[in-house]
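Only one protein chain is missing; all other protein chains are in place.
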């Protein structure tokens, strides 16, 4: 017996067919596509009319029927039936309830193979837009915090060891640039997917003289796809979009890890808003960074979704194979996960408070000026490797004797090398150390300030890309549902 | 804005908290655990009573309250609230509606950390049982078909090239043995997971003097887990069970591939029942092997579930981290997928008809006796490599001249070697070729017959394992719900 | 004891340190980067000179020393030592053998963190170029075969069932367009990675006043990276390039599956060149499509490489962590695999012969004109769903009575509907069926012809992209090694 969730619905069917219906039906998940399925059908009807396959009167009737079906699904009145296998057949069946036999003409010159490919592309277009918007909102929060924290010093870490002082602004802006790549990568994916497969038929192309260029245009696609056999077998856009999301999740997982660390009493760099932490059922003193932990965990979901898709598509011969039905859930899940995680982490960050005192304290007594001590010597003419060895010795002596280098006098320094001059003490002050990284992309207040200006310009470009894609997604809807 | 599916439910909450609730709540999936959560609580109440923490009266009241809650959930009357975060808190809240403040005692000496670990183990125990049963049913179908087809000859393939004749029985029994390993592997997993984590508390062990051995016994576990910090962080059993399922799916994907091939007109080895094929919306002549294709595709789901889990658990410090909430959905999905796929493929196979004529035809003219021709010569004293070269030449000459070796006279043979005697023609008959593989595990009717006898004995062992596990799963339920 | 491969090399080290050296050293794989490491160092020396950190004389001496080191490695004379941990330290050590203490200045203002990031980017740039070239060569073979086979008819398949007739040209061009996306995707990856991380120091930026824009330019990067903390932690380009390769492998795995099928006697559509098949050690009659099978299998390698990288990067805090050392081998392996597979499959295809007779035969008796029969009726005014049902009945009757529809008279047709006219017989001829798919992207000779013209133009664009990238990769080498 299959898993308990199965319940017969149609008394005329044999029990076996029941379960088979459940096993094969894609309705439980592809119902999410109903809106785009109907929008696609509206465009198809126009193309059929254009080609003279349906009359103007039929066109009108088909379109108003489709709109009624849309309304009845949106309002929860339409009953979608598992037995009808998928969302396409359900819509057609509802349409024939509305307008009778004429509904039969809707599927002319079209197959579920090109129709299904279309629906998923329309869906992904919309979700890409949503993700880009979320990325941009996140970047805004990062800039906002960065602008206030150009001079807030914290230990920059390598190997989870304090290494060199950096500003909180610089640290957070690292994520800004990671998200910029996420943004661009997703736009690249969008550009590759923004073609219309409709008219490819089952696999060899429609024979009804449909103008695929016009059809593509009516849905704001850049054009029709170029080869019908490719069109009905291609799911590159599904895998690629999930891959883009998996990298977004990787970036969020790093940020989440940092927030979990910073939120531990051992670090104490951050205070999360109570809205974004939870307590323990047993230990009332706890304030757990659950949002960050869940986000870190959810990278696994999207990696899993990606592997699912890569596994499904392996070794499939052309063209459509039913295996491809397994393309949808991973895509839906990955978008849900990434969009929600971006939203949650953005708000977590936006409502958090940073503890600049704890951060600065963590810089001290960690010899974060060690590199600079070597650089100082190099500046005075010593080869780097020699300077490096000397500084290593100084640090060992310092921790051996328990006297912090910060407290050394100039004489203490000169015991090691006469290259040390009076200015060495000021040279080693944390703020000076930080601000000496004036190179492009460095952590100095000046560099980060410049970086933020640059980023303001890049943000404008992002906005205009989003506007363009929003047009692609929304305009056909306005036009076709008019 | 997060994905559209979110809708406020409690007007008193701020919109932000709404979405955070949705992001963090595990109720949408862990509600699947309600039954086992309550069973676990019933056992916990007994343990509390045993330890003198609740009185006998309280015990009675708590247990009858829990049973009412169970009933109200089962009958769909209880309202489970997202805001209460998870199934545990929902059950406790419903309990307090039933019995008032006393409900507060239920959580004594327990944490959601050990409780959640318990629930998932109870769940996996049951699903393992279900999967084992499905495997055994599948094996029965294989034996049934095999018994009828000891002498049905088909081309055994390597590299998708006909290689040597085998019986359909032998071919299908290969899957029997693959499933035997699947069975044993899952039983091994079961044995490792069949320990009770309750009493581990949040992480360091309960301080309430609960007898964990008795508690484990009351739920038919083999014993308590051995280390509380391990107990609340361990999800090995989740990953291991999903891995076992992923191998089951791999085996099914191979069988599915073969059925898809056999069902193509090019092979024509099998006729699937119309109940297990579907038509095309555009091409009425098609009979598509959708069940097999979907099953082949679904191997991707389970591989993805496995990767999800492995990714989630990577690099987590002890003990409980909220990332672990991501442990459930992949497990649920993998069991659903494997159990349903086993069911569907079993019925597909069980209702299919094999075309023994097409299978035998495919053996002919493919020189499937080539190995035996070489063996014949080896039997007459020629070294194998030499015989191999000679046979290669004979085959090339045969296909060059268009005269099939089957039609050669004994003289034709002797042109190549005088080692050929009159008996060579009979030696090369397909049935004889097949039946010469008399070695243990070979394809001869004798060997396969023996194999089936062996397998009947192994099936009895499987039955008794299943009975034992069924006891573990069902007895505590009977006892605690009495 | 660790795996047997370990053997002490330096008698002064304790055994333990030996093995630790082996465990931590990246030399066994990052030695592949020696060329780019030295090229990067040459550019760095120029930047140091520009910034006045080394004198012109020192610059000259450092550069000629580096070129000597390069030569001695290329000629196999230099001994690279495991104990020196990685390729960077080895090069520096060899340099100091060449030019003495001055070598110590090479590392000024640089860390292994930005240096390692640079080397890998330079490596990936070159391998991307190589992959793009392979993709284009493959596409050329596809076009060449397609041009000769516009009229070669074969059964277009869905669900591995013959569905509609298509041309071999159309079928192969589907892969052309898949590879076009592979090409563009990889170019997008290239554009995102083509920035120079050097000058980012250990994590917070160099303090030596290096002009990062000039430095980037000298290596033909589009510019410097924008944030030093991002620069030393970012491995997006590694994962993204491996992802692009994994999709290439997916496409090849589909083609490989088809070739394996076509090469089976059951299909018999293709004859592979003996150079690209292998025999069996036991069955001399076999001609196995090993190249295609291996390619299909190798998709697993690259999927595995991708998962490795995604797993490694999960949850790493900023900035550099030693985990990142695990970034290289998957990248190397994925490029090796994809480039070799493209090469092998291209040559396999290029030397294969197609059996147009077997392909056309496979179209007959499969009712591949069923869709058109329905279309015919639709053209006469019948709604699609009604026509579909009628055709289904006709096909059932035909196979029931054993009389092929191809042999029906016009009267036979008219028994089903008077809409059938005399022209129906011609309408159903395979070539006509195929050529009616005149829609853009369809399988008609006209459409595919147009498609090939389009593709010739796209190929020119590809060439010019490759030329541009070749400049990026090669020009700095010519300049710096001058």
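A, B and C label the chains in the order they appear, each numbered from 1.
As a convention for this text, a contact is a pair of C-beta atoms (placed from the backbone, for glycine too) under 8 Å apart; a residue touches a chain by one contact, two chains touch by 3 or more.
Every value quoted in this text rests on a predicted model; they were computed, and no experiment measured them.
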Which residue, C:276, C:354 or C:376, contacts the hidden chain when the whole complex is considered? C:276
Contacting the left-out chain in the complete assembly, out of B:173, B:344 or B:428: B:173
Please pick, from B:65, B:116, B:165 or B:476, the residue that touches the omitted chain in the full complex. B:165
Per the definition of touch given earlier, which of B:40, B:65, B:116 or B:156 contacts the omitted chain? B:156
Using the touch definition up top, pick the residue from A:91, A:349, A:374 or A:424 that touches the left-out chain. A:374
For chain B, residues touching the missing partner are 53, 101-108, 113, 156-160, 163-166, 170-171, 173-178, 181, 184-185, 188, 192, 199-210, 212-213, 224-234, 236, 239-240, 243, 246-247, 250, 253-254, 256-258, 261, 296, 299-300, 303, 306-307, 310-311, 313-322, 371-372, 375, 378, 383-386, 434, 436-444, 447, 451, 454
Contact set of chain A toward the excluded chain (per top definition): 158-164, 260-261, 263-267, 279-290, 293, 307, 310-311, 314-315, 362, 366-367, 370-371, 374, 388-389, 391-392, 395
Touching the unshown chain, chain C contributes residues 1-3, 5, 14, 16-17, 19-20, 22-24, 85, 88-89, 107, 111-113, 130, 133-134, 201-202, 275-276, 278, 280-283, 288-291, 293-294, 296-301, 303-312, 321-326, 329-330, 335-336, 339-341, 343-344, 347
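Just so we're on the same page, only the chains that are shown with their structure count from here on.
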Intercentroid distance (Cα basis), chain C paired with chain A, Å: 24
Averaging C-alpha coordinates per chain, one finds the centres of chain B and chain C separated by a number of Å equal to 34
So which bits of chain A are touching at least two other chains? 107, 113, 201-202, 296, 299-300, 303, 306-307, 310-311, 321-322
